[in-house]
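Presented below is the structure to which this report refers.
Only a single protein chain was left out; the remaining protein chains are all shown in position.
Lettered A and B in written order, each chain numbered from 1.
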Amino acid sequence: MENPRAWLLVNETAKAMFGRMEKERPSLVFPPLNHFSIRAGDVVEITGPSPSAKSEILLQAAIHCILPWEWNGICFRGLEMVVAYIDLDCRFDVLRLAQVLKLRIMSAYGSTHGTCRDSDKVSPRNSFMDSQADHLDHELFLSCMKRFLYIRCYNSSEFLAALKTVHHGSTSSREGLGVSLYVLIIDSIGAFHWNHRACQPLTKDGNTWEKLSLEKLTENVVQEIKNIQDVQPLIVLASKATIFGSATPTIHAHRGHSEGLKNKNKDVGNNFSYREYMSPLWQSLVTKKAFVGISDVVSSDGRNGEFPTYVCEWIKPHEDHLYKFVVRNNGICMVS
Amino acid sequence: MEVSVLPIASAHKEKLISAGYTTLLSIIGVSASRLAQELIIPHREAVEIIKVTLKCSRAVGLEGTHAVLKGSRTAWEMLSDEQNLKLIRTGSEDFDGILGGGIHCGQVTEMGGVPGIGKTQLGIQLAVNVQIPVSYGGLGAKAIYIDTEGSFMPERAYQIAQACIMDTWENLGFSRKEIEDCQEKMQPDHFLANILYFRICSYTEQIAVINYLDKFLEEHKDVKIVIIDSISFHFRQDFKEMVQRTIVLNEMSRQLMKLAERFAVAVLLLNHVTAKHTEGSFQLTLALGDTWSHSCTNRVILYWDGNDRHARIEKSPYLPSASAPFSVTGKGIRNAIAHCKRLRMM
Partner (left out) sequence: MSLPHSLEEELPTVNDSFLRFGASHGILSAEKALVHVPSVIDASTKDEADLGVSPKGASRTLSNFESKCLRWMNGVELLDDALRNKRFLPTGCEGIDTLLGGGLREGQLTEIVGPSSSGKTQFCLYVASNVAVKLCGSIVFLDTSNSFSPTRIASIVNQICGPAVKEGQERRIKNIMSSIHCQSVFDIFSLQDALHELDNTLNMQTIREGTKICMLVVDSVSSLITPILGSKSSQGRSLMVSVGYLMKQLADEWNLSVLVTNHMVSGGGTSKPALGESWKCIPHVRLQLSRCPGSSICNVSVLKHTSMACNRSVDFEIPN
């Protein structure tokens, strides 16, 4: 510094900084996790038995992130950032992404133009088969889809390699699209649990990297995520399936809590107890945690038949409230 | 092509050569798990070695087998094989009708019913019928009878064999000369001699015998039916741990299917029935639980309808679900008497 006085000068006001941060590191708010804002640096874990709409929630987050704030005067309230989706379950369905995205765009157009399309009636296949879908802005759709990066991993070394290349993907997207990576989605983090559990006795073999132990794998994953976050502030969303049925005679991590929960909400027939199986190392990385589950209640909107109702609950930070939501063709809707 | 050209770890190359895999073709012909076992390397590495080998052999123009999978057959080939397979008749035409002509070789068929319905009779009848000489429309083969309950009666078998011989002659019309030709074969004593009988007293013995059958059938290629009477007797009594039982039974059924497939023998399992509670009503079903119910190819339930015995196809990949009456007579399994009478009246 040539001029030491420059140190003392005001760089920016708090207001300016707030505005800048909002712009650079916006918070991610999407249903059903809209009660707490999720910010850069957060690692959010979404836990639940299958089926509990975990992948749907991740999809919702992805769509929120890739949509722009506004386009041709129409407000979408998106972030216009890049999403990297690491699929460890190999069950991601791009048709579903396209369907929800199209319906979102169409409904936004519809509401501005005053014509309300019956979005729920559109079947997934037809919705992008009929290209004359009048309100659909194809350019917008394509630019959104380009902001979605996807990789499929069939084993843990592919997963680690994918994490290593995330920053590469993000730099190339910054060059190509002008926006940077902001949300990293991992579906689902516990996918290779069994493979590595069973591999432990074999680690004495000469090829130590052939068989990573479970701890070693988690350690590597956590380290990689930290590395990525060091380079670039981003949000990590990870889903985790509860792979132990509630029948397993083990200590339930949230038993006391869940019993209180059950008493309070008789209509929720689910046992919310589950067993934690990820190592503490991963647990310490997680900054926010939500539990999702399916409830017995079936909601019906009269026209389109019945939808199962899902419930979502914050565990970290803890909150004693159940958020109920349903999954429709056009995404997740909260129900009160 | 030599193994040395492969871009794999030198340790692996050494292991391959010392195990006798010197050419690329020899590696292509082996399965990954076998290679892993022989070389004592992890399964994943064996898979990768085979992949690399295939890639290299393709680069130099070597081609492996043309089948989709080693040992796989197309439905067409199997159809023509199946049409050549002989059927073992039960003795009752109606019963044969719903079975598609009789008991199929190469398949596991399970039959069960309440005590006294004639399970053991059916078992003995089939053990006898399988021996009808080829010239008389039978298979001219031997039978293995695994008896877990001690209900096999040689006297009864003799009776049934005698009746069977009489009927066979009757059906073909009298031809003195032919009868004399087959005199030796068409004797009840000869029939009894060709029923190979095992008496089982505990479930461990049962498992042991079934595991041993593999070797036994290798030596006795002329056996065409294996009858187990009954499959469930010891398993229903001696087992406390249900999970363990399920696993053992599952393993056993796998073994039996392998036998049926490999030696083209018919496997007949006789089973007891239990009442199963479904949606408020009780239903008759075969014993040993749900997992077991998936493990046999065909299932037939024998039941009483009034005073008549009936057989119903419960499950089969190719037979329509149907039922037919049958009866147990002094001669063995025959058409239902009422049915015969009706026919005669007409």
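The rule we apply is simple: contacts are C-beta pairs under 8 Å (C-beta built on N, C-alpha and C of every residue); 3 or more make two chains touch, one makes a residue touch a chain.
Note that this is a predicted model, so its numbers are computed, not measured.
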item: Interface partners of the hidden chain - shown chains only, full complex considered; value: A, B
item: Touching the absent chain when the full complex is considered, from A:Arg20, A:Arg77, A:Arg197 or A:Lys226; value: A:Arg197
item: Residue in contact with the excluded chain [from B:Ser10, B:Asn171, B:Gln237 or B:Asn307]; value: B:Ser10
item: Touch with the omitted chain, as defined above, among A:Ala61, A:Ala241 or A:Ala290; value: A:Ala241
item: For chain A, residues in touch with the removed chain; value: 49-51, 55, 66, 84, 89-99, 123-125, 142, 144-152, 154-155, 157-158, 160-162, 164-165, 168-169, 172, 188, 191-192, 194-195, 197-199, 207, 209-210, 241-245, 305-308, 327-329
item: For chain B, residues in touch with the removed chain; value: 7-10, 12, 31-34, 43, 45, 47-48, 50-52, 54-55, 58, 63-64, 67-79, 81-82, 100, 106-108, 243-244, 246-247, 250-251, 253-254, 257-258, 260-261, 283, 289-291, 293-297, 299, 314-315, 317-318, 320-321
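Here is the rule we go by: only the chains that are shown with their structure count from here on.
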item: Inter-chain centre distance, chain A versus chain B - centres from mean C-alpha coordinates, in Å; value: 52
